[in-house]
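So the structure is just underneath, and the comments pick up after that.
Selected chains from the complex are presented in situ; the others are not included.
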Amino acid sequence: ATLEGDQSGDDGEVEELAAEDITIGLSISTLNNPFFGDLQRGVVEAAEENGSTVRSVDAQDDTATQINGIDDLIQQGVDILLINPVDSDAITPAIESANSAGIPVITIDRSSEGGDVLTFIASDNVEGGEMAAEFIIDLVGEDADVVQLEGVPGASATNERGEGFMNVANDRLNVVESQSANFNRSEGLTVMENIIQSYSDIEAVFAQNDEMALGALEALEAAGMTDVIVVGFDGNDDALAEIEAGRLDATIAQQPYEMGTIAVDTVYDYFSGGTIDEEIGAPLELISAE
Amino acid sequence: METKNAAVTRKKERRSELYRKLGPLIALIVLMLIVTVLNVNFIRPANLLNLLRQVSVNALIAFGMTFVIITGGIDLSVGSTLALSSALTAGIIAIGVPPVLAIVSGLLIGAFLGMINGLLITKGNVAPFIGTLATMTIYRGLTLVYTEGNPITGFGGGFAFQFFGRGYLFGIPFPVIITTAAFIILFVILHKMTFGRKTFAIGGNEQAAYIAGIKSDRVKTMVYAISGMMSALAGLILTSRLNSAQPTAGTAYELDAIAAVVIGGTSLAGGKGRIVGTLIGALIIGTLNNGLNLLGVSSFYQQVVRGVVIIIAVLLDRKK
Amino acid sequence: MHVEMKGITKSFGENKVLRGVDFSLHSGEVHALMGENGAGKSTLMNILTGLHKKDSGKVLINDEERLYANPKEAEENGVSFIHQEMITWPDMTVLENMFMGKEIKNKLGWVQTKEMEKKAKSVFGELGIDISFDRTMKTLSVGQQQLVEIAKTLLNDAEVIIMDEPTAALTDREIRTLFKIIRQLQKKDVSLVYISHRMEEIFEISDRVTVMRDGVSISTKDTKDTSYDEIVRHMVGRDLEDYYPEMDNAQGEAVLEVRNLTHLPDYEDISFTLHSGEILGFSGLMGAGRTEIMRGIFGIDKIDSGDIYLDGEKIDISTPNDAVKRGIGFLTEDRKSEGLILDFSVRDNISMTAFEEFSKGGWINDKEEEEFVDLLIKRLTVKTAHMELPVGALSGGNQQKVVLAKWIGAGSRVLILDEPTRGVDVGAKREIYNLMKELAERGVGIIMVSSDLPEVIGVSNRVLVVHEGTISGELKREDLSEERIMTLATGGE
């Protein structure tokens, strides 16, 4: 009787590989969100440019589907795995199986709690949350009534952005309501509509991603509350357009495409014997109308 | 003696029939009272209009679902139909087709997708549950393929299209007006026209209906087309409201729609049902969602409460 | 076993179905139970076997008060009930059906198929049945299914067997087999309750007759001491005049002509002509293919070849809708699954075929519909409290009238009636015959498929006999006799 991940893989020297000979396995948490579409595009385009092969699987936001997909990638003998976990805990066993198959792993956007990971590429979500809170305070002042729309419960992005936001807001803002709209635009709309019914004096909304922010925007506009400040997170195309149009106030822009290309660059570094940092930060940027 | 007996039966029957009809309505009123007592904001006209607007999407889908369920079928593909027809309509608007024309095309696309369900079920002889389960996956897949997983936005459509989901007429949100119109039309079709009679007959006993000369394949196909069209209509409202066609829009909407239909007293076995009940069912679900939010109940508990209310509503209906 | 039921009462809601019934069963006798549809015969037996609970009264088994908690307990105590609506699992095998709920199993709880087969085989042998055990029930003919049901009762060493209209779906040959079996059982001292609407059978097989009316037992007599007329009088509460109406209806032009209709292997080369005002009987043995022919004509099943003419004009019928549109009506042999929507009201059932009569451009005029339905209910004297009553709540005969009303309302000029009086009591039967005659007199052409020979002879103007999927002969009214029909039906000249 043995356990999956028991047999440790070859721990020896890294076998150097030319870009054309590398097959990259990519496991994405869900492609139903443009954010991850960009991330995937970053990986695929950077890899193709250098002649590498990419095989990707989509977990559709389900942890079990994700480990199955990673197993399938391992079966195809990919040289390295880029994993964007659905859940930071539940990904551990999959990373351990990759470890035991001797396949190096890089996680992107969300971390892994266990297993050996080459590096972790992500924006600093805590810092992003803090940036949003500071921005809001700049515009509406301290102690204003604000609302937070949270992402998928349990996702590291939700927890970390919430943590960052509350770090600042706890003492300096009055958060009247904080509810989940699952990173989803139509839920953002309905949840916001309902909140408006109880709190007509809110001055700002922080949505943990742009999709929810855009939904909230429609709700506020329908209620004639156009002067409420709305801040999103991600910097996706729709959000940027709305900022341009003066409807959305700001977004904490991540750069998913860059995360993808950084990951691929790291892969090449690794296979040419370079040393890799334990964590690689992806740039975050607050984009607003000014 | 026999006639006296009959009169008594008749009276009793009428009374139980009345209960059956009023049951869901009473449930709705009680629910609204409770929410109002707990948070008076609920009963403010602005919130009620807001509630109605929120309900319109589920109500429209549930209206179509009512026809399907009365024939003894089920349509699991409504959510995916909504997404696919919305995405295609957004695409159509984006290439510059006038919005009214695009809306009509969107409705026809929905009807077409529904018709495919109907043909699978009638000509292919596939059980409705499994046939629409398959198309649910297929239509969703096609939506994702078409949109490449990204929302379609900034497709324009001008005032007409924006008005569709976001406009007001005499202070009433336009989606509410659309829903009311759809309700009236479908009510008439179901309860006042021969098409409705045929729909009931098929659900009551398909073989007998067929032998009585009812073209059951054709009626069923049309019923699924109606369901598809209503999903598309709901999708257009959503798209207009969000100013964006979402590839994941409508996921799991079939469950809310089926719940509305069943709470409204339509039997899943087919042959029995009322579209008024469905409207009330949709209002109950909407009041619950809106009310629980107003009361600040956590979304986790909301799910528990929602399930419990579905059971209570159905049990009340059983007891007549 | 000796059974005594005394003063049994039973209500379903407001409906007092049994109002003090006395009934007794001696060991080794065949006791016929008769009464109009809805008289309460099945209900009484359901009380005996524990399916329904009585409201009051006494049940004595071998002079001891005894109530079975459920049908299974009754069966275990030697009381078996072959139900009117056969209770089977169509998709399960013969063996599974026979042993349902009483499988033989070993200590581990595994079902012992071999042993069950052995036991079943011996019972089949006893009855002279030859059906293989692994066939699914639905592939058997109704008669064969009935035989399996009977064999089932022998598995438990039944001392009392109740047969509720066992012959309703059998033709004469199978009835003969059944009677042979009944006599064998009688020799083994088994008592039988025999419920039937067929008078001839009662006189042939039973020792005593109990007649019920409106939930009361009217009389119990030795069969040899009573008469046809007396039984009928007790059943309906008055004298019935002639059972079959005088068939003096005049016949006109040909309305329906069928030429070389073929659908292999069910039937081949069927040709005949139906005239307006004619009642054309179709006789034959079970499985001869009569129902299949009618389904072919009506467009329910596909045909291989053949032509159909209506008023001399060739027509194309590929669905029932094509037939209905052209004024053809079809009362199917299976009223419950094909003729009616049982939970729907009398009104909805009747109006189903005739929407055009009270709608314009798809809009229904409720008032007109009500008048339309009301007229039909009155014309056919359907006994119903009101038109909103679910059809399932009516007696069998009245249900059959609702189906007829539906086709008359559709303005049918050609009516195909498949076993129109199956399971219908004498009184209602007579009314149906009168209706048929009345329709014929108004120029409707009627095809009547029937397995009831006296009925075929009593009401047909002309009879076609079907044998193994072909028409083996035609008999004019004056040539009709049971012998002639049976000879043709069995392939003789």
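Just so it is clear, A, B and C label the chains in written order, and each chain counts residues from 1 on its own.
Heads up, the rule we're going with is that a contact is a pair of C-beta atoms (placed from the backbone, for glycine too) under 8 Å apart; a residue touches a chain by one contact, two chains touch by 3 or more.
Bear in mind the structure is a predicted one, so any value in this text is a computation, not a measurement.
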Copy-number formula (whole complex, one representative of each chain type shown)
A x1, B x2, C x1
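Just so it is clear, only the chains that are shown with their structure count from here on.
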Mapping chain-to-chain touches, which pattern fits: line, ring, star, complete or other?
line
Per-chain C-alpha centres versus the global one: which chain is nearest?
B
Inter-chain centre distance, chain A versus chain C - centres from mean C-alpha coordinates, in Å
71
Between chain B and chain C, what distance separates the C-alpha centroids? Give it in angstrom.
43
Using mean CA coordinates as chain centres, what's the gap between chain A and chain B in Å?
35
Provide the list of chain C residues touching at least two other chains, using ranges where the numbers run on.
none
Tell me, which parts of chain B touch chain C in their complex?
3, 5-10, 12-13, 192-195, 197, 200-201, 204-205, 207-215, 271-272
Quick check: in the complex, which residue numbers of chain A touch chain B?
31-34, 37, 177, 179-180, 184-186, 189-191, 193-198, 211, 214-215, 218, 222-223, 237-238, 241
What part of chain C is in contact with chain B in the complex they form?
13-16, 298, 300, 319-321, 323-325, 330, 332, 337-344, 348, 351-353, 355, 359, 362-364, 385-386, 388, 406, 410
